[in-house]
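With one protein chain removed, the remaining protein chains of the complex are shown where they sit.
Letters A and B mark the chains in the order given here, with residues in each chain numbered from 1 onward.
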Amino acid sequence: MTSTETVPDLITPTWDYAPAPEARDLATIHDTYGLFIGGEFVDPDDGGSMATISPATEEHLADVAVAGERDVDRAVKAARKAFGPWSKLTGTERSKYLFRIARLLQERAREFAVLESIDNGKPIRETRDVDVPTAAAHFFYHAGWADKLDWAGLGPDPRPLGVCGQVIPWNFPLLMLAWKIAPALACGNTVVLKPAETTPLSALLFAEVCQQADLPPGVVNIVTGAGDTGAALVAQTDVDKVAFTGSTAVGKAIARQLAGTGTRLTLELGGKAANIVFDDAPIDQAIEGIVDGIFFNQGHVCCAGSRLLVQESVHDLVVDKLQQRLGTLRLGDPLDKNTDIGAINSAAQLARIEALVEAGEDEGAQRWSPECELPSSGFWFRPTIFTGVGQSSRIAQEEIFGPVLSVLTFRTPDEAVAKANNTPYGLSAGVWTEKGSRILWMADQLRAGVVWANTFNRFDPTSPFGGYKESGFGREGGRHGLVSYLQEEPHR
Amino acid sequence: MSGPRLEVRKTYKLYVGGKFPRSESGRSYEVVDAKGGLLANASRASRKDVRDTVVAARAAQPGWAAATAYNRGQVLYRVAEILEGRRDQFVAEVAAAEGLTARKATAQVDAAIDRWVWYAGWSDKFQAVHSTANPVAGPYFDLSVPEPTGVVAALAPQTSSLLGLVAVVAPIVVSGNTVVVVASEQRPLPAVTLGEVLATSDVPGGVINLLTGRTEELAPVLASHLDVNAIDLTGWAGRDATELEVAAAENVKRILPAEPEEPDFTGVPRGPRRIVAFCETKTVWHPKGL
Partner (left out) sequence: MSRSLVLPGDPTDLEEIATSSTALRRFLQGLPGVDQVGLEHRVAKLGTRSLKKDAKIWALDLAISAVDLTTLEGADTPGRVRSLAAKARRPDPSDPDCPQVAAVCVYPDRVAVAADALAGTDIHVASVATAFPSGRASLDIKRRDTADAIEAGADEIDMVIDRGAFLSGDYGRVFHEIVAIKAVCDEAGAAAGRDVHLKVILETGELRTLDNVRRASWLALAAGGDVIKTSTGKVSPASTLPVTAVMLQAVRDWHALTGEHRGVKSAGGIRTAKDALKYLVLVHEIAGPAWLHPDRFRFGASSLLNDLLMQRAKQRTGQYWSADRVTLD
């Protein structure tokens, strides 16, 4: 009994959701931005400026200062000056500053969401429902820690580290800022943060929030720029701790650079997560989890489930359902409230994705994408699935950081574990099965810092996040995240 | 022609299930300031008020416990925000109730607000501090976590009318318990005003219930009530609690015992003791295998 009927026997008109754009003028974008040092916006001393554009339209948004070495020194000096008084405040008072910031982020949430979507290219639905509320939640959570550090697990009255140099990526600009700044401040540190070159605007709006909160000058400093600015910050000798989120290559370079200096370091780097689907999985939710896993934020997610490992017996079923589901994804204007897939963040990233996809095709994997029209300007890439991918293929080994899923198969749990762990990375993994004991067995075997079972890409301020192996070290979130910003007793 | 304006006085009532009823008994009692001057008539709650209040607290408990810890933290933090807005009123009431100078009363009120903030922050942290992953000798996932015990009765401190009340109530509810609290007998007015703060906050009705009246009359009713899971005897300090504890034994209530003297609440507490005092520990086992 088979049927290939696809044409309905009733005439049902197509229901095109009319454009539902969020009001762009909810966010104000200035023509130029200075550096945020010592509580005010200042011109760079020795740097120039760079343009930030909308990746969805390539429209020029603003000119943003580029911090040179002298500017980084100024920022670190401001942070050093602020460190004494800030670290001597009672936890209760620091806590109230952080609560203020959390509330300000909630109050100005839509403004941040719109700005982030414009500058980053990600859909407003995600900035509105994920990035901004989660960022506020991180401040709220860490506000509560500021006066409870005695219970962080390091014994009574743990001390902060000092000045933290923090370098964050472009995929979740505000959220990564929150992950970095909230715990640092809660523990009594001051920070110099460098946002990514292509997405500086939400960090600069956050600087305004610091002003509104009457945060003491110099506690938070924001230096914009490209790789050179980041390198200058890492190299600055008066920085006590470096926290970096970004590519594994840069992370390794930072580790080499800091070797022998004693500077504390945490790294949250790349990943090539396996999303493992067993034949007894809750299949419809697994499909959603696969889609969330790789197409959330256009796949610009370090813990993205970029390798689908599916049990052979359900391979065809999963791929078929996945293709059907991809047909309903809506790609387009990031500010449209119904958009599921936004723009690729930059021309350079688009070129990297295209190169790897080409490699996948050259290696003989089958490429599939749903029909969907791409806007004429901006950087766009169709959601893409590769089937018939071998474990040795580049698209099964290298981080693509785009909306590209590689489908591999396995026959037994051991084989799934072996394939999942067969990577230098170890950030995250997913397991889909209705059998609880198998979930926990798999979780034990998987060499990954986060294991999601029957869900994927879940983040919470209370839950430590971070990688095994070349995905980095240190955790962000929860009690474990605090330890990265507090002095530990010397090891004996 | 205009003479001095006559003030509009406030009626002080109970706070039960999100509403402000008078005692069903129709009774009230005089509340006086430190010098013996009349401040107001407060409602004098009865056995039946206790009965109704426990019903309200029980009804509210599952929903409150089911809220996420993050949500409970935000809701409690919001109480602190509203307290801050009513700071002057509380300073006046605490000064009158406790016979304090404005400066000392201000310090009490500020500490009370900060204590709310402190406990609000614990909502999504005390579990992490008080849970364990147990390395049992076998292929099992084994986790012990705290859970709220249910409906808690509390005798608020008799001396510290606001700070003491906050220091008793906030840790009980932050984990997901609901509370029936008997306010300081002689100094109940700040508690009633706290009820007004709660009523205009996002705390669901029935989560925090405030009774005023004779502690001696209400405490035995609460201690013997079989639908109360735990009792905080802080406000019974210095008195013989044997009868209360005997009554509480009937349904194996968890008891936070009275101390010889009421504690000084001004210092930051030594940890989330008061939170976990009203939590159960649940241990979950699950096999790990293929």
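Everything below uses one rule, namely that a contact is a pair of C-beta atoms (placed from the backbone, for glycine too) under 8 Å apart; a residue touches a chain by one contact, two chains touch by 3 or more.
Model, not experiment: these values are computed from the prediction.
Note on the chain not shown: across the whole complex it touches A.
Screening A:Arg125, A:Lys180 or A:Arg438 against the full complex identifies A:Arg125 as the residue touching the chain left out.
Only one residue in the set A:Ile29, A:Val114, A:Leu161 or A:Ala281 touches the chain that does not appear here, and it is A:Ala281. What chain A contributes to its contact with the hidden chain is residues 1-5, 8-10, 12-20, 125, 129, 279-285, 288-289, 313-314, 316-317, 320-321, 328, 337-338, 434, 454-455.
Convention: only the chains that are shown with their structure count from here on.
Centroids of chain A and chain B (each the mean of its C-alpha atoms) stand 41 Å apart.
Residues of chain A touching chain B in their complex: 92, 95-96, 99, 137, 140-141, 143-145, 147-148, 150-151, 413, 436-438, 440-441, 443-444, 461-462, 478-479.
Put simply, chain B touches chain A in their complex at residues 69-70, 73-74, 77, 114, 117-118, 120-125, 128-129, 139, 141, 268, 271-272, 286-290.
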